[in-house]
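Every protein chain but one is kept in place in this view of the complex.
Right after this comes chain A.
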Amino acid sequence: MAERPEDLNLPNAVITRIIKEALPEGVNVSKEARSAISRAASVFVLYATSCANNFAMKGKRKTLNAGDVLSAMEEMEFQRFVAPLKESLEVYRREQKGKKEARKDKDKKADSEEQDKSREEENDDDDERMEEEEQNDEEEVDN
């Protein structure tokens, strides 16, 4: 994937919304400030990733996991994030589990109703499609 400058930026509309919801009502946020916060957020992602990756490497793993990210937050002096992150993670995992089971139920139904060849394909792409759906949903926000 070619890394054009805009690819490493986060959607302005979402960043703006997060800022507005965090500040008291009526506070004016200059365009420059918004842009600066957006850049800062991208840098934060890079810094967090690098830090988390160090923990993964220490554990001799090639895949970054949840624990690595949480350890990174502590290392970066953002301990205040750890508790809310753990809570959100619980909800996220439940959501993901729910979706998986919902799909399996749908598949079972489709199976018993008709002999569908395409079901084999669905199972293989299961995880990836779930991810993509997630992403597509998220993408809708910034337009």
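Some notes on this structure:
We take it that contacts are C-beta pairs under 8 Å (C-beta built on N, C-alpha and C of every residue); 3 or more make two chains touch, one makes a residue touch a chain; residues count from 1.
By our rule, contacts and distances are computed from a predicted model.
This complex has a chain not shown, and the name its UniProt record holds, of "Mitochondrial inner membrane protease subunit", "Transmembrane channel-like protein", "Chromatin accessibility complex protein 1" or "Molybdopterin synthase catalytic subunit", is "Chromatin accessibility complex protein 1". Counting over the whole complex, chain A has residues 1, 3, 7-8, 10-11, 14-15, 17-19, 21-23, 26-30, 32-33, 36-37, 39-50, 52-53, 57, 62-66, 68-70, 73, 76-78, 80-81, 84-85, 88-89, 91-93, 95-96, 131, 133-135, 137-142 touching the chain that is not drawn.
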